[in-house]
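Here it is: the structure, laid out below.
Note that one protein chain of the assembly has been removed; the remaining protein chains are unaltered in position.
Chain lettering (A, B and C) follows the sequence in which the chains are written, and residue indices restart at 1 in each chain.
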Amino acid sequence: MTRHLSTVRDLASMIDSGARVAVPPDYSGCAMAAVRELIRRGVRDLHLIGVPQAGFQADMLIGAGCVGTVESAAVTIGEYGPAPRFVAAVKAGAVRVLDSTCPAIHAGLQAAEKGIPFMPLRGILGSDLVAHRDDWRVIDNPFGEDDPIVALPAIRPDVALFHAGVADRFGNVWIGVRRELMLMAHAAAATLVTVEEIVDDDLLADERTAAGTIPALYVTALAKAPMGARPIGLGERYPADDGHLRRYVELARTEEGFRRYLDEFVLAGEVPA
Amino acid sequence: MTRHLSTVRDLASMIDSGARVAVPPDYSGCAMAAVRELIRRGVRDLHLIGVPQAGFQADMLIGAGCVGTVESAAVTIGEYGPAPRFVAAVKAGAVRVLDSTCPAIHAGLQAAEKGIPFMPLRGILGSDLVAHRDDWRVIDNPFGEDDPIVALPAIRPDVALFHAGVADRFGNVWIGVRRELMLMAHAAAATLVTVEEIVDDDLLADERTAAGTIPALYVTALAKAPMGARPIGLGERYPADDGHLRRYVELARTEEGFRRYLDEFVLAGEVPA
Amino acid sequence: MSDYRAEELLIDVIAAMLEGLGHVAVGASSPIPGAAALLARERSDGGMRVSVLGSRRHNFFTDGGRELFDCAAQGRIDAFFLGGGQIDGQGNINLVGIGDYPRSKVRFPGSFGSAYLYFLIPRVILFRQEHNRKILVPKVDFISAPGVSDANVYRPGGPHALVTGRCVFRFDKPRRRFALATIHPGHTIEEVRDETSFDFDTPDSIATTPAPDAETLTLLRGPVAEALAETYPDFAARVFGELVTR
Partner (left out) sequence: MSDYRAEELLIDVIAAMLEGLGHVAVGASSPIPGAAALLARERSDGGMRVSVLGSRRHNFFTDGGRELFDCAAQGRIDAFFLGGGQIDGQGNINLVGIGDYPRSKVRFPGSFGSAYLYFLIPRVILFRQEHNRKILVPKVDFISAPGVSDANVYRPGGPHALVTGRCVFRFDKPRRRFALATIHPGHTIEEVRDETSFDFDTPDSIATTPAPDAETLTLLRGPVAEALAETYPDFAARVFGELVTR
C-alpha cells in the first residue's frame, strides 16, 4: 500500500546512490523539491533516465555530481538555453551519456510495462545513436524478408520520480493527459511522487477523474510538497519562475557560479515559492 | 476531419463486406444499432476481431451469416450462457476461428498502434493456440540465450466500431477508463462510433475530460444513436435488457429461433430502447 | 453438519491459500474466487489489494483492457484463478472445446487470458466446482494453457492447487502432477478416485478440509457478501442471503 510520508526528505531518502531514476521533462511535472533533497544528501552515481528528455533537474543533479549516467533523448532547459552543467560535464567526460531518441525511451519503458525483454521500433537505423548504443540490437523482422529493425531492451527504472497536482488519501495520483508519468510508474520498480495537495477523496470512484489517474497500486510513496516543481512550472497550476531560471543559467555557466547557486538555493536555503 | 453522419445506417454503410472489424466486448460499449444495420444490409465475410473478446454482437453477426472469420480470445455472452450461433457455426465449420488470448489481441493492436510489424509477448508457449496460429512465430529473444518468446504480428483492423456515451461537435469521443477503445482507434485505419449524445463543447479543452477522450484525429465518422448499445448495457448509463437477452439466448438455440429473432428485432423492427 | 453452505467452505479454503499476499486479481464470472479474495482481504488488516474484473468499486485499473496483463507481467499480481472445461493431471487447462479442433463437438467460449496469466502469476489456483471424469481428464483435448513448461521457458507462474467441490489437490511442480491434499466433509477418497480420470498422488494421510469457523462465516455473510453483491448480486443473495442474520 502507498506510504504517505510527512516530508519530501523522507521521500527522497528512498532513492539510493546508483539508482536508475526516471524523470519527466520540465513540462510534465518535476519533483524539484525532492531533487534538492537528493543534492543535499549527496547521492552519487544516479542513472538518470529522461522520459523522453530531461531538463533543469538533470542539469542541477549533474552539476552537483549526483549523476553517473544520463540516458535521454536530450538534456535541455528549452528557451533558457543549453543546459550548462550538462554541457560542461560532457566536455569534461564527467558523465556518461546514453544518447537516445524520444520514441526509443517510450518504447523501452513500454517493454518494461509489458514485461517483455525488448520492443522493436521502426526508424533509427543508420543513426549514429545505434552505433554508440551497444545495448541496442538490429534484428530481422521475423515477419519480413531482408527487413532490419531495431530491438530496444526494456528500460526498467528502479524509481520513477515526479511531481503532480493532486493525490488522494489512498495514494491514487491524478496526472490528466500526462500519461508518460503513468508509463513511468508502470515500468518502474518504485514510484515516488510529490504533490501539491492530498484530497480526502477517491480519485478512482468517479470515472471522470479515474481516466487520468495512476492507481495507488503503482505508487510506492507520496509526500506533499506545495509549489514542489518550482522554480519550473506545473501545468496550468503555476508557471516557471522565469527570473530564477534565467539567473540559474547565468550562474551555472561556471562551476563557481553553480556552487554559489547551490549554496544559496539548495544547501543553505530553498527556492522561493 | 470527422464526418458527422445523420443516421446509423450511413455510418454502417462505411463497413464493406470482407472488412476487418475490431469490436469491444459486451461491457465496453458495443454499437448494436450499427450491427443491426450491417445485418439488414447483408454484409458478408467480415473478419471480426474481439478486443479482446466478443459477445452478443459477434453471435448475432455470425448467426446472420455476416462473418467469415472471428479472431478473439473468446466469444461469450457471459452470464447468459454460451453464444449459441457461434457454437453452432463452429460445429458446422461455417466460421473460421482464430483463437487467441486477451493479451495477444492487445499486443497485436499495440504493434499496429506503434507501427511496428510485431510485438513480442511472454507466456503462451506450449499452448495449442500457438500450434494453430500459423501467423504467430516463436523467436529467440535477441537479448537472451536459449530464451524463446512468441512474436505476434500487428493487428491492423480496417475498422474499429463501438458505441460511447458522449462525443463533441469536433468529433472527440469520451471513453473514460475504457482505453481499449482508444487502442482500437489508434490501431484501426478507420474508426466508426455511435454515441448517446453529441455535446456542443470541446472535450479536449478541459484536461479533466481530455484525459479520457479519443481525439477526433482518430475518429473517421460519428452518428448519434440514443440507447445504441441496447439490448446490452452501456457503463453507468444503462444496464443490459436482461429479459431481451434471455429471450435471445433461448431463441438462438436453433437456427429457426434465431431467424424469428432477426425477423422481429432486426429485419422488420428494432430492439426496444 | 454445521450451518454453512458448500460454497462457503470452498471460499474459505481458497481464501486460506491467499494469506499474506499483496495483490490478488479475480477474473470474470468467478463469484467463489471473488468471495475468497474479498475474505482474504478482510483478514489481511489492510495489507491485501483485490482487483475484481467486472467490478466498478473493486477494480483499480485505468489503462484499458491490457492493464491486467501488463500488471501481471510486471510481477504486481500474486494470485489469480483459472478454471477449465477440461483440466488434466499435468495441470493443462482447456477453455476451447471438446473433440477435434477446430470443429469441436462442444465449443467453450475460448482461452481468454489463461495462456498468459498462467505463466506470469506466481500462484494460480485452479477452481472448478463440478468434479467428474469428463472434466478432470487424463489429457485435455486442447491446451489453452499448459500446466508446466520446459526449463528454458520464462515462467514465474503456474498452478498452485486445484479446488473442486469434492477436494483440494496441490500441484507438485517438480513431479508435474497433482497430489490430493484434503477432502471436503461429506466426501470420500473413493469418490474422488472414481470421479477423477487423471492420475494423482495420494499421501498416506488425507485430512478433511476444515469447515469455516464462526468468525469466517460472520465475515462472509457481512462485509464479503456486501462487497461481492456489487458484481455478483444473484450469487451473493443465493449463497449468503438467507443465512444473513442481521
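Points worth noting:
As a convention for this text, contacts are C-beta pairs under 8 Å (C-beta built on N, C-alpha and C of every residue); 3 or more make two chains touch, one makes a residue touch a chain.
Source: prediction; values computed, not measured.
Put simply, the hidden chain is in touch with A, B once you look at the whole complex. Annotation: of A:Met1, A:Val97, A:Ile139 or A:Ile198, A:Val97 touches the absent chain (contact as defined above). Per the touch definition above, the residue from B:Ile15, B:Ala216, B:Ile232 or B:Leu245 contacting the chain not shown is B:Ala216.
Checked against the full complex, the one of B:His47, B:Arg133 or B:His186 touching the unshown chain is B:His186. Summarising the interface, chain B meets the missing chain with residues 1, 112-116, 182, 186-187, 204-205, 210-218.
On the side of chain A, touch with the chain left out of the figure occurs at residues 27-28, 51-53, 72-76, 78-79, 82-83, 86-87, 90-91, 93, 96-97, 99-104, 106-107, 110, 121-129, 132, 146-149, 177-183, 236.
Convention: only the chains that are shown with their structure count from here on.
Looking at contacts between chains, the pair that accounts for the most C-beta pairs is B-C.
Using the mean of the Cα atoms as each chain's centre, the chain most removed from chain C is A. With centres taken as mean Cα positions, chain C sits 29 Å from chain B.
The centroid of the Cα atoms in chain A and the matching centroid in chain B are 37 Å apart. Between chain A and chain C, the centres computed from C-alpha atoms are 40 Å apart. Of all residues in chain A, those that touch two or more other chains are 114-116, 210-212.
Shown for chain C are the residues in touch with two or more other chains, namely 61-63, 70, 73, 120.
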